[in-house]
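On to chain A.
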Amino acid sequence: MNAEPMNVSGSPLRDEGEVLLAVQNVSLRFGGVKAITDVSFDIRKGEVRAIIGPNGAGKTSMLNCINGFYQPQEGQISFKGQRRDRMKPHRAAAAGIARTFQNVALFKGMSTLDNIMTGRTLKMKRGFFWQALRHGPAMTEEIEHRRVVEDIIDFLQIEHIRKLPVGKLPYGLQKRVELGRALAMEPELLLLDEPMAGMNLEEKEDMCRFILDVNQQFGTTIALIEHDMGVVMDLSDRVVVLEYGRKIADGTPSEVKADQKVIDAYLGVAH
Partner candidate 1 sequence: MFYREAGQFKSTYAADMAVFPIRQDRIGLAIILLIAFIGIPLIGNDFFITSVMIPFLVFSLAAIGLNILTGYTGLISLGTAAFMGVGAYACYKLTTAFPGVNIIVLILVSGLFSAAIGVLFGLPSLRIKGFYLAVATLAAQFFLQWAFVRVPWLFNYNASGAIEVPQRLLFGIPVTGASASPETRYFVCLCLVIVMTWFASNLVHGKIGRSWMAVRDMDIAAELMGIKLLNAKLLAFAVSSFYAGVAGAMMIFLWYGGGEAADVFNIRLSFNILFMVIIGGLGSLIGSFFGAAFIASLPTIMKFGLPALGVPMSGATAEHVTFMLVGALIIIFLIVEPHGLARLWQIGKQKLRTWPFPY
Partner candidate 2 sequence: MKTSHLMRATALGALLAAASVPAHAQDSIYVSNNAYRTGPFSGSGTPIGDGMRDYFAMINERDGGIGGVKINFEECETGYDTKKSIECYEQAKSKNTVIYSPWSTGATLAAIPRAHIDKIPILSMAYGLSASADGNVFPWVFNPPLTYWDGALIMVRHMANELGGMDKLKGKKLGLIHLDAPFGKEPIPVLENLAKKYGFEVKLYPVAAADMQNQGSLWLSIRRDRPDYLYNQGWGAMNPTAVKEAIKNNFPIAKLVGVWWAGGDDDARAGGAEAKGYKSLSFHQAGANFPVIQDIVKHVVDKGKSLAPKEKVGENLYNRGVYNSMLVAEAIRNAQTISGKKVVTGEDVRRGLETLNITDARLKELGMEGFAAPVKVACGDHNGHHKAYVAEWDGTKWTKASDWMEPLKDEVRPLIEANAKDYAEKAGNWPKRTEACEKSS
């Protein structure tokens, strides 16, 4: 089981752009359970990279390894050419990796505005003293970041819910706020874990538009997990396919779609 049929050297996108993130021979185990086995792939600057696979394929675990929630037992991940041992989520954030979650992980007790403002935490430099005064430099800084956040709010068209607590928003809007929060970090790499799960068609279309806009307007590299094949095929430049923690295919959407292993994995084959 490997990616040989997709031999990478033939793809037209192959040589465009530098590698932003490289995953090399990563394996992850929980006790005796293997979540990921020897997976390698890369993400190039500026592309939309999709990770797909059936349930339990290890997709979310893969994202968790990338932003440091999990420490893979084997293999390594390098970001912007730098290898990172013992990645921590806050270090990943500082390095420029942002993330949304499969089940929305917003700060439920806070307003939309405050949620997105947390995305600016790392960019705000004023220390405790100025924060306690909330005047002068701290206020200038706060206003400056508020401006950025208001731009994001405009971009995502969520002005009307700016001051509402997010806990009571409908699911689709929550997903949007979560995207906003990730965008506020101005990440180089944005990891989206099923951004369209549980949405209706209209919401999905909106979300697709936002993702493409983010990719094109801000030049943000995006890695996403998605179950809706139509969405994946429309959005992504390249797709990596996982099954039972192993990589079974890697290539452009059309290449992947044609791959027999992928078809088997999705439709199920009697072994």
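We take it that a residue touches a chain if its C-beta (ideal position, glycine included) is under 8 Å from a C-beta of that chain, and two chains touch if they have at least 3 such contacts; residues count from 1.
The candidates came about this way: all candidates are chains of the complex that A comes from, given by their letters.
Treat the numbers as computed from the prediction; the structure is a model and nothing was measured.
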item	value
In-complex contact partner of chain A, selected from candidates 1 or 2	1
Chain A to candidate 1 touching residues, read off their complex	67, 69, 88-90, 92-94, 98-99, 101, 105-110, 114, 117-122, 124, 126, 128, 131-134, 138-139, 142-143, 146-147, 150, 181, 185
